[in-house]
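My questions all concern the structure below.
One protein chain omitted, others in place.
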Amino acid sequence: MRMANPMLSVKDLKVHFSTEEGVVQALDNVSFFLEKGQILGIIGETGSGKSVTAYTINRLLPMPPGKIVAGEVWYDGEDILKRKESDLVDIRGKKISMIFQEPMTALNPVFTIKEQMTDVLMFHRKISREKATKKALEVLDLVRIPDPAMVMGKYPHELSGGMRQRIMIASALSCEAKLLIADEPTTALDVTTQDQILAILLQMRKELGISIILITHNFGVVAEICDTLAVMYAGTIVEFSSIYKVYETPRHPYTHGLLNAIPPMDRTVQKLNTIPGLVPNLLKPPTGCRFHPRCERRQPICEKQVPAHREVDEGHYVACHFPLEGGR
Amino acid sequence: MLVGLERRSGSFSVVWRRIRKNRMAAIGAFIVLFVVGVALLAPWISPYRPEATDLMASLEGPSKAHWFGTDIYGRDILSRIIWGARVSFSISFLAVLLSSILGVLLGAIAAFFGKVFDEIIMRTFDILLSFPDILLAIAIMAILGPGQNNLVFAITIYSLPQFARIARGAVLGEKNREYVDAARLSGESEFSILVRYVLPNTLSPIIVQATLRVAYAILIISGLGFLGLGIQPPTPEWGTDLSVARNYLRVAPHTGIFPGIAIFLTVMGFNFFGDGLNEALNPRMKDR
Partner (left out) sequence: MQEIIRLEKLTRRFNVRVGYLQKVRSITAVDAVSFSISDGETIGLVGESGCGKTTLGRMLVGLLEPSEGSFFFQGTHLGSVPRKERKEYRRKIQMVFQDPFSSLNPRMTVYDILSRPLKVFGLESTSAGKRKRIQDTLESVGLKPEHMSRYPHEFSGGQRQRIAVARSLIVDPEFLVLDEPTSALDVSVQSQILNLLKSLKKTEDLTFLLITHDLSVSRFQADRIMVMYMGRIVESAPRELLFENHRHPYTRLLLSSIPQIDPRKRRDKKLSVDEVPSLLNPPPGCSFAPRCPMKREICDSAPPPLQTVEGSHQVACYAVHEKEGKGQG
């Protein structure tokens, strides 16, 4: 894939997990890039490898059982995967920060919001508690938390899910990392709260110029805020392009099938599209194209050869031997 | 979860594979199998009758005729250890079986039906638990007097609360799962739901506890025997024999060493096996 000067570029990532039953080939041939100030969506179903991708970029992948077999992650002029374990502190939080699906698990229930936020700041930025408190107030204000001073004195369980997620975002932003990875940040929230969190993410991009990788299974959320989109299936990226191209002219049969499987909101349909078959077991992924057993367009070659990423249209990459012509 | 690795424990072959992989558990399993085998085969493998005295051969050291030597009455120590295993196991297995069935049932009822049941059952067990372990057993034996049946009774009472607490915790964890409600809609009665649906899903912690409890029981039997409150001579029992040997430890240390080793190895074997079983049944515990 070519790209003038992306802020993050992931090349041919391959990750395995060793388990009791054997080696899970969790990621294979994962490549994409992200430009400065952009929001990239990584979408996929359960087990597609979207979270593993995020954890690998951030070097949060538990190793073992995880193992990075091949690939490069270029960010800020260096290959992050080459970094030693000992100086990863420098990357996590400082250069790349991350928020999770359930903020309650990332927040410590026995400390107040103030204690948790200032501790992180004092650790990463080596500043005094007063300065950290001031900074924390600033970022809480940034994510539009009403009465931040009052909220800082509270414990996580005293706040609503939406509020907790705002605090996670604020905390992630407080270290001024330029890349935010959001792993299903709105999945546990109601739609009205989800809307507010998405609004915050957009606003942060605008005000702070950060780039965001949004991991989700929700096509609506992606359509709402992303600029580019990578579609994952069974550990590989099958399609990668601008959001408009993917939604309006999906070229991979899987993307096309998924988009038509979602019940529409704006009209009533009688029957939904389905994708036959099941998600493969990555202990023994299908040979060739991993999607071929479920694909209606498959040809003999699909079983034998892994399809390379091809640029079928300007900036529109597809890993398929027989891509669709486009159109939903 | 990062990769879609759902918990898949349960099937016997998976558990057995995990135990074999875990060295400590494998050693434990081997010891347990060996000692249980010895106890079962006692009549055929013991070289002498355990009560057969030979005052001419008193306190002899290990020899070809008596591998582990003889005690003060000239009885063959190896035979006494082999038969002693029988006594220890029959009492501890019976007691653990009784206390697990009764304890699990009471704990499960407390958890599943809650409210008054929970209060009455669990408060009673709290009172039992407030006695130091061995003291409770000593008190029961002192009141009832020594004897095998009383020993079984004492150990059962002493183990009950542990099983009840574990069963209660496990049932509390299961009873709010959707399959329980689904069973209600299938017309099942509450008791049937508890026995058919919930209890089978709580077995693994109970099996682990039962294994560990056998080790405790063997220790208690020996301990009471040592204090003279347990099995009475001349019935062969490790703790009782150890207590007798105490008087001759200077002149004939082997009389105490061999029963001591038997107790130590057996208890250790059951503990290793129980811990291994725990890890094999709950593989995720180790990661946390």
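The chains carry the letters A and B, assigned in the order they are written, with residues numbered from 1 in each.
Everything below uses one rule, namely that contacts are C-beta pairs under 8 Å (C-beta built on N, C-alpha and C of every residue); 3 or more make two chains touch, one makes a residue touch a chain.
Since the model is a prediction, treat every value here as computed from it, not as a measurement.
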Among B:Ile109, B:Ile155 or B:Ala183, residue touching the chain not depicted: B:Ala183
Residue among A:Asn273, A:Thr287 or A:Gln305 touching the omitted chain: A:Asn273
Full-complex contact with the absent chain, from A:Leu198, A:Leu282 or A:Cys295: A:Leu198
Hidden partner chain, residues of subunit A it touches: 45-46, 144-146, 160, 162-163, 166, 190-192, 194-196, 198-200, 202-203, 217-221, 223-226, 243-244, 247, 257-259, 261-266, 268-269, 271-275, 278-279
In subunit B, positions touching the absent partner: 6, 8, 10, 177-179, 181-188, 196-197, 200-201
